[in-house]
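Please find one structure pasted underneath; my questions will follow.
Heads up, one of the protein chains got dropped from this complex, but the rest are sitting where they should.
Going by the order they are written in, the chains are A and B; count residues from 1 in each one.
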Amino acid sequence: MFTALLVALPLIIGQHWQVNLLVFTLMYAGLAAAWNLLGGYTGYPALGHGAFFGIGAYAMAIGTNHIGVGAGYRSFLLVLPIALATGVAVLPIARLLMRTRAATFALLSITVMFMVQTFAYNLRSLTHGSEGISVPLAPFPATTFERPFYYAMAALLALTLLVCWAVRTSKLGLSLNAVRDDEDRARGLGVQTELVKLVAFALSAGLTAGFGAVWAYYVTFVFPGFAIDPLLSLGVILMAFLGGRRTLWGPVVGAALIVPAQQYFAYRYGASHLYLVAYAALFLLVIYLLPDGIIPSIAARLTRLTRLTTRCAHTPRAHIADSIADKDSITDKGERV
Amino acid sequence: MSLSGDFADFADPAKKGYQLWAATVNAKGGLHGRKVVLKIADDASNPTQVVTNYQNLITASHVDLVFGPFSSLLTIPAATIASRFGYAFIEPSGAGPAVFALHLHDLFLAQPAPVVSSGDAFANYILSLPAGQRPQTAAYPSADDPFTAPIVTRVRQRLEGAGIKTVYSQTYAAETVDLAPVVSRLVAGKPDLIVSGTGGPDAVAEVKGMAQAHWSPKFLFFTGGPNAPGFASKVGTANAEGIFSTGDWFPGAKRPGNAEFVKAYVAKYGGTAAGIDPAAAEAYACGQLLELVAQRTGKIDNASIIAALHQGTWPTVEGDLSWDADGAPQGADLVVQWAGGQLQPVYPPEQAVTSPVAKPSWAS
Partner (left out) sequence: MHLLVQATIVGILIGGVYALLASGQTMIYGVTRTINFAQAIFAILSAYLTYTLFGALGLDPLLSVLVLVPAMFVVGAAMYMVLIRPLARSSGELALIVLYAIGIGIQGLLDLVYKTNTRLITPSYTDLSWTVAGFQIPAVRFFACLLAVAVLGVLHVIRLRTKLGRALRATAENPVAARLLGVDVERTSALGMGLGVATAGAAGAVFGMIFPFNGNTQYDLLSKLLSIGVLGGMASMPGTIVAAVVLGVIESVVAAEISPDWSAFSFLVVLFCVLSVRPQGLFGQRLRGAL
């Protein structure tokens, strides 16, 4: 049903500005879902996904400028190879990063982002440094210009959700859960923690790069400060939190609520600087009123209802609620021995 | 416009320039009898938001005309959207080389010269000096950013070609404000001339650093910073004395509508004529161009504006403007200098109001 909706949406609402908002909404939904693989399921607070987004964006810009795959629809052919290549290329760094945990990991992931940004500024022959690099304009007709980008984002989002779903329902997902709850015990029990963490990292980073590639083609201009942006990571995390991290659809719900609101606030009220304040206030409201995110909060409420009425504890929803209930078990993770 | 984020600092005067023009033209009865209503959207200095804003302005709010945002980095995504929908794109500040490399037919920069050539007048001035007064050595620190580094590189190449020895040439990350290490290199190298590629805060930091070291070169040029009005109050009037910069506009310029602009600006926003940022004039000139097109052709639809501006010259507060096919203006900037607490154009002589003064030494 979701797929059908995705396909039909731009045909129903054909306004350019609406499709444009949808393009960014799908992008953020996908980014949040990709982040969730590492930040949600595995419980590693990654704050530097802007780095992988930027790598994807630059790969697209450099690919279309230098390799000459040709403009038009063929540029989209680059997206998957970029995602794959990024997923593989980050493995050595992932290995180093995944040796640390909690706050240290969070900070190191930011550090990686700033290193990538420095490279983007300073490797001028490749990236054109601070002048930025233009992606050749897509030759699509103006009347439906946004649609190819919309479908590219939609396809990538579907792929991301498919990966998330596959991870959740496989042994990999169970292993990641175990890592999140107590990594040492998981290893003691024979879970190959190193390997599953690396897989989660690579999937998360690769998918993020894919979105960066499409973004670069759509926005047409890549600049280090824009493509590798600390605020991007944080926005994505907010969306995952709002919708409910560790759930499949939470990031999508979060993005669907925040992105249009944010873009609209900035467009409408930005002139008074109030939008930063409004954004922060919204952020705080969500966290204090819905600390687990929207989907788990609703699910928990529904479960309570079902339990009361049917006394049936083993609905799939109850499973979600349970996984939230054991969230507290990681609270003391950062504690010293 | 960027009303928050990295560019907000610089974009504010441009916003005032737009608003002033709208107020002025409406007081005269509007454009063709239609009242001008400005719809200003904040792009948060972010390209994603710029794309959304121009999409919204054109396809949701159905505005009749659009102007450019602040900074070349945001002008590029904005201009491609305007062009896709056939809108004329008169813009106040996207002067970087990448903007004109888009080869957009509907883009027009309301400044006398593109950014890369804005140091040319200063290079001309240095090369016009008699051999005995010319600097022998030069240093070129610059922020790594498309509005500064290309200017500095171009000046350096010309001065090197004329035999002026380069003792230092480095770039630093664009947002750097701790210039103490750079200044210690400059002080150690003791060049006669420093050509600095700066955006504002870094120029202040560089001057303060040299003042604290009690040393200054004979010639000190900044691409940005000293040409904005608050400069002398930040570094101290005595320290500003003799500093060169580049300018596309100054309050006393004898250009069409300039006296009117200055008067109206001071009346609306207070302060003094010397306190007006050139960015305000650039934005105001965008509006003037529209008015001129309306007067000359009797039309203000986008196609007519684009066709009209590609012909002839257009007198504005930014001077007589004309463009090449990519929208790059074909005029030249001025050399400006702080003298007696005032920023004055000093070169080329035909546009100067006074001649350059010698830079006082800071050695105490």
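Operating definition for what follows: contacts are C-beta pairs under 8 Å (C-beta built on N, C-alpha and C of every residue); 3 or more make two chains touch, one makes a residue touch a chain.
The structure presented is a predicted model; accordingly, all values stated were derived computationally and were not measured.
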item	value
Touched by the hidden chain, restricted to displayed chains	A, B
Touching the absent chain when the full complex is considered, from A:A8, A:L77, A:L96 or A:A142	A:L96
Residue numbers in chain A that touch the chain omitted from display	45, 96, 99-104, 106-108, 110-111, 114-115, 118, 121-122, 183-184, 230, 234, 237-238, 241, 272-281, 283-284, 287-288, 291, 327-328, 330-331, 333-337
Contact set of chain B toward the excluded chain (per top definition)	4-6, 8-9, 12, 141, 144, 170-173, 175-178, 180-182, 184-185, 187-188, 200-201, 204-205, 208-209, 211-214, 230, 234, 236, 239
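As a convention for this text, only the chains that are shown with their structure count from here on.
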item	value
Inter-chain centre distance, chain A versus chain B - centres from mean C-alpha coordinates, in Å	38
Contacting residues of chain A [partner chain B, same complex]	15-18, 20-21, 24, 118, 121-122, 129-132, 134, 137, 142, 145, 215, 218-221, 223, 225-226, 229, 231, 263, 266-271, 273, 275-276
Touch list for chain B against partner chain A, complex	3-4, 6, 40-44, 46-49, 51-53, 55-56, 58-60, 73, 76-77, 80, 84-86, 96-98, 101-102, 144-146, 149-150, 173-174
